[in-house]
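Removed: one protein chain of the complex. Kept in place: all other protein chains.
== subunit A ==
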Amino acid sequence: MSEEAPKVAKQPMTDEERLALCQKLDKELDDFIDSLEKKRYTEGWSEDTWEEEMDKHPFFMKSTPEDGALSPLAEGLAKLKYDPEENTPLELAANYKEDGNFNFKHKNYRLAILGYTEGIKQRCNDAEINASLYNNRAASHWHLKNYRSALFDSEKALSFNANHTKARIRAAKAALEVTKYDTCIEHCQKLLEGESKDKEIVELLNTAKKKKQQQERDQRRKERKNEKDSEQKDQVIKAIIQRGIKISKCDDEDDIDLSKLEPSLPGAQDAIVHIEDGVLRWPLLLLYPEFQMTDFIRGCPENVPLLNQLEQVFPAPWDEENKYSCSKINVYFEGYDKMPHVIDPSKNLGDLLVTKYYELKAGTPAFFILPRGSVVERRFLESYI
């Protein structure tokens, strides 16, 4: 429109001319508007969604976009609020605190923590605002169940303001959660020093005291158990030395310890030799080379014949031909001379363990069982030659 105007403006216009031009321009404008009206305005916010749109606008948004990206306008605004060049540390700390509080109110505790943390980083010299920043961050941590951090921040808040009751209550509660009962008791007692006899605090204190007692009791119980265990172990070792049982991989008596007596069979570690009323009780391994089968028996008393154990395992389910019974077998052990030695199973287990050439391997007495006079037995013996 404006392009046409300069061309006709060389000479002064007559009134008619001016009038005609006005009419022409009006007409053009009308035409333009008419042409606009034909298509609807689509770039604005629709009636249905304006609230949503408003939330997205940096001026009005109530929370930051979920993807975290800020529009340039929002960034600019943020800069105005958070630029260290524009604000003093105190102002910044207050701004960040406000920010944190906003997020806290909307239960965005993680974001709130970020806000408070930024505020704390300003290291402004106002004790009240620092106490409040730490206390609020502690509250956020509390809601996220980060009790250790909640305790730390609460105590930090108290270092800025020792009379911050809320911070002290939270410190006490958080201390209870992280089982620092002494700390909890201390805070409770400080809270109760004031005249107010808050029932909640009294209860908290009592809970902490009870839990502390339990904790101490459990500790004592554990200590006593350890003591007993190590006493047991000493007794076992002493008994083994007394009996004169030779342990493989042990050079002399001082060399014996329980790690060398642990059964190496998977899952059998807890079957380790133990002592009851002065009687050693051994784990026992019976091997049947013919079927490549084994039996593992726990807690065999040393003063009982090996035969008694054998009677327990026979008849074996895999022994379909009934070749294995106490009267039809020979029992061997492999001595430290790497040779098989036949033994008399009617002897006590303890006596067998001190037979000549006997050596205890992997803390588990092991015996080979073979049908007497069988081919399998011959083959077994020949394998050693």
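Keep in mind that, in the parts below, a residue touches a chain if its C-beta (ideal position, glycine included) is under 8 Å from a C-beta of that chain, and two chains touch if they have at least 3 such contacts; residues count from 1.
We adopt the following convention: contacts and distances are computed from a predicted model.
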Protein that the absent chain corresponds to, by UniProt name, given "Chromosome disjunction protein 3", "AP complex subunit sigma", "Protein HGH1 homolog" or "Ubiquitin-related modifier 1": "Protein HGH1 homolog"
Option from A:200, A:223 or A:311 whose C-beta touches the chain left out: A:223
Identified contact with the non-displayed chain, of A:125, A:206 or A:346: A:206
Residues of subunit A (touch criterion as defined above) contacting the omitted chain: 206, 210, 213-214, 216-217, 220-221, 223-224, 227
